[in-house]
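The complex is shown incomplete by one protein chain, all other protein chains being positioned as in the whole.
Our next item is chain A:
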Amino acid sequence: MAPPLLEIRNLTVAFDTPAGRVHAVNDLSYTLNEGETLGVVGESGSGKSVHVLAMLGLLPSPPAKILSGEVLFQGRDLLKLPEAQLRELRGGQIGMVFQDPMSSLNPVLTVGRQLREVIERHSDLRGAKAEARATELLDLVGIPNPGARLKQYPHEFSGGMRQRVMIAIGLSCNPKLLIADEATTALDVTVQAQILDLVRDLKDRLGTTVIWITHDMGVVAELADTIQVMYGGRIMERGPVRAVFRQPHSAYTWGLLRSLPDEGARAQRRLYQIPGAPPDMANPPAGDPFAPRNPYATDRCRTEVPPLRPASPVPGHMVAAWYDLPARLAAEAAHG
């Protein structure tokens, strides 16, 4: 088997705040194979965005601090790479698409300029050739009349169109790895569906590996091969999308899935709500971070952090839990 494109080992990231040191990512490890699409799910503060920013050297330091870990991209540790070499990778081999297209583009430069600057940075294309590539990219992401659009400023684009521009920037140098952070969250569902189609299409054609960060289970179901559910800076569950959706082994995953509206369900049905609030990461709970909100938590959950272990016979399906969720759910069902 080919070595993984990306391997994260024991990554721990903290922020020094006036309230003390906050651990945003705790001992995170996972691998990503070439061509794979990973959907990373979690609520705000789960560490899903912070860990990718950290591995690309994009976290402001201070206050952020990478306390430990390795991030191997094609065998090279990004965390040890000099800034100049990391710069070569960013925007080139690793494309990044940020959330909030309203603020992620520079308001005073034309869209064409913002596309050309990344093309010229990472390729030999200059002048008219770079311009042609920029036009091609806008066309690729489905922006009509790309030649004229290049001369316009971000405020002349709608939110959906700006997000497409961001995706064009992320894809401009045919990256091996595309990281999208809540790239469709700000968009309405029709535009979101178009963009997901576009990404799937690009993935198929270019074989791009994708990390898609979202809090939307629906998006993951549509796009990802593997789902990784994060909470409190840790992986709660991870595995092939179908296996995890069919039978979640983490109470958090189960809660997230239950809070999705069922297709065709009566509109009156109240959606499930995970009780409690996300943990205060300055004073994280001992043990499993989700334990305080977990009705199935055991005493051990409250004292000892569960390791990630195989959850089911499905290869790659892993869970971090001391309790046996399917058994508990089955027992509940049996008792009515």
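The criterion applied here is as follows: a contact is a pair of C-beta atoms (placed from the backbone, for glycine too) under 8 Å apart; a residue touches a chain by one contact, two chains touch by 3 or more; residues count from 1.
Everything below uses one rule, namely that contacts and distances are computed from a predicted model.
*Asks:* From the names "Na(+)/H(+) antiporter subunit G", "ABC transporter permease subunit", "Transketolase" or "Cell shape-determining protein MreC", which one matches the UniProt record for the unseen chain?
*Replies:* "ABC transporter permease subunit"
*Asks:* Determine which one of A:41, A:66 or A:96 touches the chain that has been left out.
*Replies:* A:96
*Asks:* Could you tell me which of A:104, A:135 or A:226 touches the chain that is not displayed?
*Replies:* A:104
*Asks:* Of the listed residues A:156, A:188 or A:204, which contacts the missing chain in the full complex?
*Replies:* A:156
*Asks:* For chain A, which residues reach the chain that was dropped from this view?
*Replies:* Here the touching residues of chain A are 53, 56, 58, 62, 86-92, 96, 98, 100, 103-110, 117-118, 121-122, 153, 155-156, 166, 169.
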